[in-house]
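Structure record follows, encoded as structure tokens.
Of the protein chains in this complex, one is absent; all others appear in place.
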Amino acid sequence: MDAHSHSHYEPNTAFERWLDARLPIVRFGKDLLDFPTPKNLNYWWTFGGILAFCLAVQIVTGIVLAMHYNASGTGAFDSIQHIMRDVNYGWLIRYIHANGASMFFVAVYIHIFRGIYYGSYKAPRELLWLIGAVIYLTMMATAFFGYVLPWGQMSFWGAKVITSIFGAIPVIGPAIVSWLVGSFTVDAPTLNRFFSLHYLLPFVIAGLVALHIWALHVPGNSNPTGVNVKDKSDTVPFHPYYTVKDGFAVSVFMLMFAIFVFFMPEALGHVDNNIAANPLATPAHIVPEWYLLPYYAILRAIPDKLTGVIALAAAIGCLFALPWLDRSRVRSMRYRPQARLYFFIFIAACLILGYCGAHEPDQQIIPGLAAFNIGDSSINSMAWLSRIAGLYYFAWFLLINPLLGLRETPLPVPESISTPVLSHPAAAPAGAAAAPEKKG
Amino acid sequence: MADSVAGASADPHDTPDSGRRNFIHIAAITAAAGGVAAIAWPFIDQMNPAADTMALSSIEYDVSKVPLGQQVTVLFRKQPLFVRHRTPAEIAKAVADDHAQLRDPATDASRVKPGKSEWLILIGVCTHLGCTPLFGQGDWGGWFCPCHGSQYDTSGRIRKGPAPKNLVVPDYKFTGATTIKVG
Partner (left out) sequence: MLRKLLAKAVARALVLALAAGLAAPAAAATTSAPLEHQPWSFSGPFGMYDQGQLQRGFKVYTEVCSQCHSIQYIHFHNLGDPGGPFWSPKYPNSNDNPYVKAIASSWPRQVTEINADTGDPSHRKPTSADVLVPPFPNDAAARASNGGALPPDMSLLAAAREGGPDYIYAILNGFRPTPAGIKNAPPGKYYNVAFPGDLTSYWTGAADAVPTGGFISMPPPLTDCKVTFDDGTPCKLQQEARDVSAFLQWASDPKMNERKQTGIAVMIYLLIFSAILYASYRQIWRNVAH
């Protein structure tokens, strides 16, 4: 499976030889555990393992919740209360699942930003990046379907807003919306099919994750220097070195997860979702869950509905194009100080977009400050803030990345992983570490 | 030595103090196993009947509502419960057969509460394949199951037909002169 090394597994017993000749599953497992991994990976690299943990948690809690959930329009909200009040430990499983979705997105955003910072998407890992982008897209669909299931006010009205987006498509839009929702508007048939899809997609994600790890194992992991692995001395076997490090990282991650589940379980949700869905009463402010807010802001930033939808699609599409937009020959932003600066502004723009998505477009940024209008909105409004941040978002992908590759002067890149003197010298009398150097 | 220079020693069991070193790994694995066991219990327990089902796990009933010689059927744990007010003749017939040839031997006294032998409380589910037997029919005047012909006497004991056991007497007690709590 890996281009750089071959399997070292030697079956010892007659049974192992018998099995290895028919279905080499033990060989497959041992190869995974022995996989040569760069020895200089920092903690940002633990988020892949954290994401696998999150997927497993969501699938297990989700299957258990599905034993008690009722996907009918009349019974869904009641079944959630049944889970919370009557089912043994139902409250715990439900809060793990609901907050687990948020934790999943925290981890995926950190994982994506790490990939961008260290240039992990660059050749030969473009396909790895693309599969990751498809996983991200599928996660967003899964989370959207899942949020509809409690059939609260936000569930219902969020579904209405997002399904109506497809109505913007010229000519066939309304037919597509009708086909999607299965009724005149979002209704019980919509809920039922969203439940079916919500149960299906996580297994699609699991399959994509298998492809993702396979695509990773062909070239092997990248590393914080962005320099390729030269020989075996640059690597350690994945087990036990990175199994224990990922285990530690998952444990710390669980601490944050537990704070939400046990002490602030509804902090990331919306109070209106504790009101049963009412098609006749629109909530004052319809907002999606926090992890979809930046896209919500981009959608609303453009007054025209169809162009807003295209901008939303383009915002996600930019992720797919990134390996070909970035022309830099240096992978890691550790050695690209200019790129690093623009990237941090990019992160700020994403956070600002998320903030705008949570508020109404005509709300003032600085309350009480009267300012002039540009177009339909005051310059001191969330609408214009989201336009400026959105403009930077697209500019970073489409202008800054290509130009930086041509214009910037990167710092000198180390020759190999082992040559920069490392901050954790070996305890064994090896003398490899001279003066420990601070990691960038 | 190449491996100690770059430190890529694949085998963590190289160093001399393996006892102290292995302890922390054993502790980690043990703690992990304990954590997994602790978190496994809620996922197993959630399949047990929920609180709203358990709230129906016992019922109270005032048996004085049942006229002499009649039976009232009440819903208990989602199944029929027979509350039968027996006549003295029915009680006598049941006691007389205490030592007859019975497939599932039981005395009538063991199936009622002392001093309250006129009240017979039974789960109304045929022990053959689960149909609801009909009151007062059959050769012994107890119950007759129309599905496969099982016949029970006035103590609810199986006398004829394919059922293997007597009609089940649930766990109940008299909480007052005429009130019972079942389950």
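Per-chain numbering from 1; labels A and B assigned in written order.
To be clear about the criterion, contacts are C-beta pairs under 8 Å (C-beta built on N, C-alpha and C of every residue); 3 or more make two chains touch, one makes a residue touch a chain.
Predicted model only: the values in this text are computed from it and were never measured.
Of the candidate positions A:Ala249, A:Leu312 or A:Ala383, contact with the hidden chain is made by A:Ala249. Interface note for the absent chain: among A:His217, A:His270, A:Arg300 or A:Arg387, the touching residue is A:His270. Among A:Val106, A:Ala215 or A:Val229, only A:Val106 touches the chain left out of the display. Residues of chain B in contact with the chain left out of this view: 4, 6-9, 12, 14-15, 21, 24-25, 27-28, 31-32, 35, 38, 51-52, 54-60. For chain A, the residues touching the absent chain in the complete assembly are 39-40, 42-44, 46, 81, 84-85, 91-92, 95, 102, 106-107, 109-110, 236, 240-241, 244-245, 247-249, 251-256, 258-259, 261-263, 265-268, 270-272, 274-275, 284-285, 287, 290, 293, 351, 354-355, 358-360, 362-363, 418, 422, 424-428, 430, 432-433, 439.
Basically, only the chains that are shown with their structure count from here on.
Rounded to whole angstrom, the centroid-to-centroid distance between chain A and chain B, based on C-alpha atoms, equals 49 Å. Contact residues of chain B toward chain A in the complex are 2-10, 12, 14-15, 28, 32, 42-43, 45-48, 50-53. Within the complex formed with chain B, the residues of chain A that make contact are 34, 39, 60, 64, 67-68, 82, 85-90, 92-93, 232-237, 240, 244, 247, 418, 426-432.
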